[in-house]
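In this view, the complex is presented without one of its protein chains, the others remaining in place.
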Amino acid sequence: MASSFLTPSTTKTRRAQIGDWLIGGAGALASFVTLGALTWLLFDLIRLGLPHLSFEFLTGDMKSAGREGGIGPIIISTLLILGCCLLSAIPLGVGCALWLSEYVQRGSRVARAITGGVDLLASVPSIVFGLFGMTFFCQFLGLGFSILSGGLTLTCMVLPILVRTTLSAMNALPPDLRPAAGALGLTKATMLGQILLPAALPGIMIGITLGVGRALAETAALLFTSGYATRWPETIHDSGRAISVHIYDLAMNIPNGGEKASASALVLLLMIFAVNLVATLLADRWLKTRSLS
Amino acid sequence: MCRLRIDWLVRHLLGVLAVVAGGLVVVVIFSLLQGAWPAINSGLLGHFFSDPNWQPGSVRDPQYGLVPMLAGSFLVTVAAALIATPLGVAGAVFHHFYAPRQIAKWNLRAMELLAGMPAVVLGFWGLTVVVPAIARIEPPGQSLLAAALVLALMILPIIALTTQAALAAVPLSQVQAAAGLGIGRAGTILKIALPMARRGIGAGVLLALARAIGETLVVVMLCGNIAQIPGSLFDPIRPVTSTIALEMGYATASHKSLLYAAGLILVLVVGLLVGWLSFRKNLDHDAVN
Partner (left out) sequence: MRKLLLLSAAVFLSACGKPQDEANRLIITGSSTVAPIVADAAARYEALHPEVRIDVQTGGSSRGITDALSGLADMGMISRDLKEGETELTAHRLAMDGVCVIVHRDNPVSDFTKDQLIAIYTGKVSNWSELGGGSGEILVASKAEGRATLEVFLGYTGLDSADIRADVIVGENQHAIKTVAGNVNAIAYVSIGAAGSESESGTPIKLVSCEGIAPTTEAVAAGTFPITRPLQIVTDAETSEVATAFLNYLKTPAINDLIETHLYVPVAH
């Protein structure tokens, strides 16, 4: 944390101190407003949903269109969809960014074309992705309403985030790393895997966090691809309702579904914590096995 | 020999991945074109820009004006970005330079949480909390302002987290040098850290803008869905995504094709803008390397 070098005692002049207070104040205010809004939102969710959280809720079957019973199958479907998404998006996204950063001339036509393609992908509306996923993955590729279709559609949505954040991370690396590796006689692949990637990992993790968030929050695209089914999924070719779709259905379609919707939303937020925690632990572990830690 | 083989493999594998990643959008656009083809073929496209209203289902006077909705999409995106960017950047500055470690940790968790908040939850909260509050000042409450506020909340974590990452990537040596020179914290932030983090922050804002213009559920619930060019922040609007979401499930074949065409136009217009912005700012072109 950089703040340890910038304790108030280094700000000598009066003007600098006022400036410090102003910026700190503005920052604190911004944080306060944001966290305040989030707390307000959480408060309503907790008030309505917490009474419904229980072990049975987390593991049980769905009954009465979701107004009773639990969301066990839905949690499993969501995790499988997320798994499909991340397993294809991370190699694609990080791989693409690495190629752009290390193997292509900056500003060349190829680089511009690929970055342009990825940026354009980012501007496709989520509902359009739903239509695309339905036409391409479900119908054209014949995957039908399935967890796999949903996961692959999510990959398209999450890809630009991963590419952009990985590129930023690679660009921000200290400039002497690459010449130093060259001086040591390391091959490009070794330099990439042993030095650059571990150094860029914190930035890449931010991308993964944002990607996970995006994937779990997405509703419209999943409604048309992984579908509405509430059975325990047996394979990724089965249709499975994602938790965001379930929340949508309960909130907008089922009368008196509001409380279960809030409870499911709380479960989703817990899932975000859990997935991000696991991702961070994995990343730390991987770093420790490299020469740099 | 073995190591060079691996190099070759890695280079080409990464290349394939990159081409797939960049080419996906072509598949998407092709798919959209397929769906939009009947509308394009029937010559209705001109109506998108000449008709004043959007009334495709009217028997008496069908109109297919897209311009108010395109305006709606852009206005709500820009408004949300104008709210979210200062809040996100200032919050990240606070997190990185001022906050004690415990608070910083919780701040990070909060941003992660907000990043994953489903659109329907945000939309519902907006409809039950934000809209009545705005309606007290000026009805109907469901308006450009309501949609922009909640959309800003939704994209804020993108800006905050990428700014944080960018600030963390500013070399410690620079910050130490500044401290050594007696430049205060404020000066270091304004004159050294933020400028050096500029590209990362720019990338984050771009991602946030793209997310905002493509967002569907939040705007549907909060914008009022009246296709018009708003006279004030309190007027309802209808972004293009809202129309697609509202009408797609109930549209006849020709209507559906119109919606595909509307989506395609939105993607192309946004893509052109993003491409232009990218080109101007040259985000990938670093002085380093």
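Descriptive notes on the structure:
Chains: A and B, in written order; residue numbering restarts at 1 for each.
One rule holds for everything that comes next: a residue touches a chain if its C-beta (ideal position, glycine included) is under 8 Å from a C-beta of that chain, and two chains touch if they have at least 3 such contacts.
Just so you know, these numbers come straight off a predicted model, no measurement behind them.
Of the candidate positions A:Ser101, A:Thr153, A:Ser239 or A:Ser262, contact with the hidden chain is made by A:Ser239. Touch with the chain that is not drawn comes from one residue among B:Ile6, B:Leu233 or B:Ala251, which is B:Ala251.
The set of chain A residues touching the chain not shown comprises 63-66, 80, 83, 87, 139, 144-146, 223-224, 227-231, 233-239, 249, 251-256, 281-282, 285.
For chain B, the residues in touch with the chain missing from this view are 53, 55-61, 63, 124, 127-128, 131-132, 135, 139-142, 220-221, 224-226, 236, 238, 245-253, 255-256.
By definition in this document, only the chains that are shown with their structure count from here on.
Annotation: 15 Å between the Cα-based centres of chain A and chain B. Those residues of chain B that touch chain A in the shared complex are 3-4, 6-7, 9-11, 13-15, 17-29, 31-32, 34-35, 86-88, 90-91, 93-99, 101, 104, 107, 109-110, 112-122, 124-125, 128-129, 153, 156-158, 160-162, 164-172, 175-176, 179, 182-190, 193, 199-200, 203, 206-207, 210-211, 213-217, 240-241, 244-245, 248, 260, 263, 266-267, 270-271, 274-275, 278, 282, 284-286, 288-289. Contacts from chain A toward chain B in the complex involve residues 1-3, 5-6, 8, 10-13, 16-17, 19-20, 22-24, 26-31, 33-35, 37-38, 40-41, 44-45, 91-93, 95-96, 98-100, 103, 106-107, 111-129, 131-132, 135-136, 156, 159-161, 163-165, 167-169, 171-172, 174-175, 178, 187-190, 192, 202-203, 206, 209-210, 212-214, 216-220, 244, 247-248, 251-252, 261, 265, 268-269, 272-273, 276.
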